[in-house]
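Quick one: the structure is below, and I'll ask about it shortly.
A single protein chain has been omitted from the complex, and every remaining protein chain is retained in its original position.
Chain nomenclature is as follows: A, B and C, assigned in order of appearance, with residue numbering initiated at 1 for each chain independently.
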Amino acid sequence: MKNYVTEFVGTFLFVFSIALAVAHAGALAPLVIGAALMCMVYMGGHISGGHYNPAVTLAVYLRGKLGLPTALGYAGSQFAGATLAAALAPIVTHQAFLVAPGTTDLTSALLVETLFTFALVLVVLDVATDDAVAKNSFYGLAIGFTIVVAAFAGGSVSGGAFNPAVGLGAAAAALDSAALGHAWLYLVGPLSGALLATLVYHLQHPSEAV
Amino acid sequence: MKNYVTEFVGTFLFVFSIALAVAHAGALAPLVIGAALMCMVYMGGHISGGHYNPAVTLAVYLRGKLGLPTALGYAGSQFAGATLAAALAPIVTHQAFLVAPGTTDLTSALLVETLFTFALVLVVLDVATDDAVAKNSFYGLAIGFTIVVAAFAGGSVSGGAFNPAVGLGAAAAALDSAALGHAWLYLVGPLSGALLATLVYHLQHPSEAV
Amino acid sequence: MKNYVTEFVGTFLFVFSIALAVAHAGALAPLVIGAALMCMVYMGGHISGGHYNPAVTLAVYLRGKLGLPTALGYAGSQFAGATLAAALAPIVTHQAFLVAPGTTDLTSALLVETLFTFALVLVVLDVATDDAVAKNSFYGLAIGFTIVVAAFAGGSVSGGAFNPAVGLGAAAAALDSAALGHAWLYLVGPLSGALLATLVYHLQHPSEAV
Partner (left out) sequence: MKNYVTEFVGTFLFVFSIALAVAHAGALAPLVIGAALMCMVYMGGHISGGHYNPAVTLAVYLRGKLGLPTALGYAGSQFAGATLAAALAPIVTHQAFLVAPGTTDLTSALLVETLFTFALVLVVLDVATDDAVAKNSFYGLAIGFTIVVAAFAGGSVSGGAFNPAVGLGAAAAALDSAALGHAWLYLVGPLSGALLATLVYHLQHPSEAV
């Protein structure tokens, strides 16, 4: 229960910060978004793992650190938190919160979602699940700033979700059919990136049992 | 005594930095404000806890980590430091330091003050009072950057106090009746956020005695 | 093998982030570039050392921490990762990724490449190879933000490689003869800086055997 509360609250505050940053922080929004993830990872990492992202939960499940029912509970909590935040934010911003690619070149958008989610999940696996760096203090900084980098470098191309809960939660809250039409991008890209990261993690840790 | 000195000096330097950042740092002021809190938390966290905010002190008191007379002494030191800083800053900036909502939509302003103080206090409780992460080095980074996020995402809506000492200290120093008219916003929002954070912290730590 | 995978993947993601940051992050690109290095150092530092830079590998080799065949394998992995990233990035950015000095004053450009690579390698040696700070959590922050500083302060002068794999990988991917004409700058500057850093490190640690 405490894990689901943490994933729900952390994802809610993360996505609420994204929506307000997009509306109010101008060119600095990517910094705000990644910093919000960093703070939430430090808030809840020692409780639930601080995923706030079904792509991260998928990779942690594949590493054998979470059972399937728990992983599904995590994903449900994340989608619920993201959808509530996306529904609540327009009260403050007076604009719908939508995540959408900034280009019609969907190959570019998919490449960006895939490669930066790959980076994010690989960073999570290496800094937060590898016993060689247990008890480090940098895990939130590394995870959050991977999203700072991803959002500055690729956000204008793909919309910058790197997270199915962010991409779909926004669409669900807006009941926006055009936004729902991008759902595949924010599922296929991040989940492919998570699979690739899991593969590379195993190449980096050959002696570790699967 | 050393705790009150630390809370007074830390809040003074934090609020003095806010006032000068607002006057001189342009669109980057939220980064400066959160960084100032981070530095002050690292300066005094191991002495007084580094609250610098009556909403944080309220939550730590409700967690049973401070007695009521000490908590009141903390709040008094914080208000004194904030008021002195707000009175001194105009010597340098040649402008009054006022904290005020940037909108007439006070529902939005109250939502922003409440939800981001909720985030701030939840981060403080989880990174600085939970034995599971004792002796970590990230507490100041997580706390300070929650204010970076809050100020970028919501500062233009609510005025960005997230702290009764900041909101009321500025008003007190300016003896400004319009500013004093916003006092309720910077009391009700942050204190509600602190109560909500205390509740969520207990849901996250069900085995911990209250 | 796991070390070469880590150096290849880390350099690939670092250079891919550089190319997209240059195209999309405007004046904030140096922050994104240094943050990308920070994240990759935290991702792979405990596996391969997280060099992603032949100048760093040279210095670590000279400190006796890597054998020559391994050092050459590191450099090969780094050049391969950088070249692949530089070749792939234009699919997203629709522009060639080239690293070139921003001035015809090549003395300035060489001074910038040399002195900031000196700073970078000295930071790496002191924060990541000195037993006095073993198990610290700041090594990625210090290394990444040295590149934030270098790229903001000197990037517009020298092109801001501070890394032969970055400078030459971009040129190789573009098969651009003008870019290849700058190859000497990104070899001589960074390698000279690495030698100078190795010398200063020995002055700082006189009791340490070479």
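By our rule, a contact is a pair of C-beta atoms (placed from the backbone, for glycine too) under 8 Å apart; a residue touches a chain by one contact, two chains touch by 3 or more.
Since the model is a prediction, treat every value here as computed from it, not as a measurement.
Check B:V5, B:L72, B:A96 or B:A183 against the missing chain and you find that the one touching it is B:V5.
Note that of C:L62, C:L141 or C:A165, the residue touching the chain absent from this view is C:L141. By the touch criterion stated above, the residues of chain B touching the omitted chain are 1-2, 5-6, 9, 13, 16-17, 20-21, 24-26, 28-29, 31-32, 35-36, 38-39, 42-44, 46-47, 88, 91-92, 137-138, 140-141.
Although one chain is not drawn, its touching partners on chain C can still be listed: residues 27-28, 30-31, 107-108, 111-112, 115, 118-119, 122-123, 126-127, 130, 132-133, 136-139, 141-142, 145-146, 148-149, 152-157, 200, 203-206.
Convention: only the chains that are shown with their structure count from here on.
Counting the residue numbers that touch the partner chain, chain A and chain B have less than half of them in common. Averaged C-alpha coordinates give centres for chain B and chain C that are 39 Å from one another. Annotation for chain A: residues 28, 31, 137-138, 141 touch two or more other chains.
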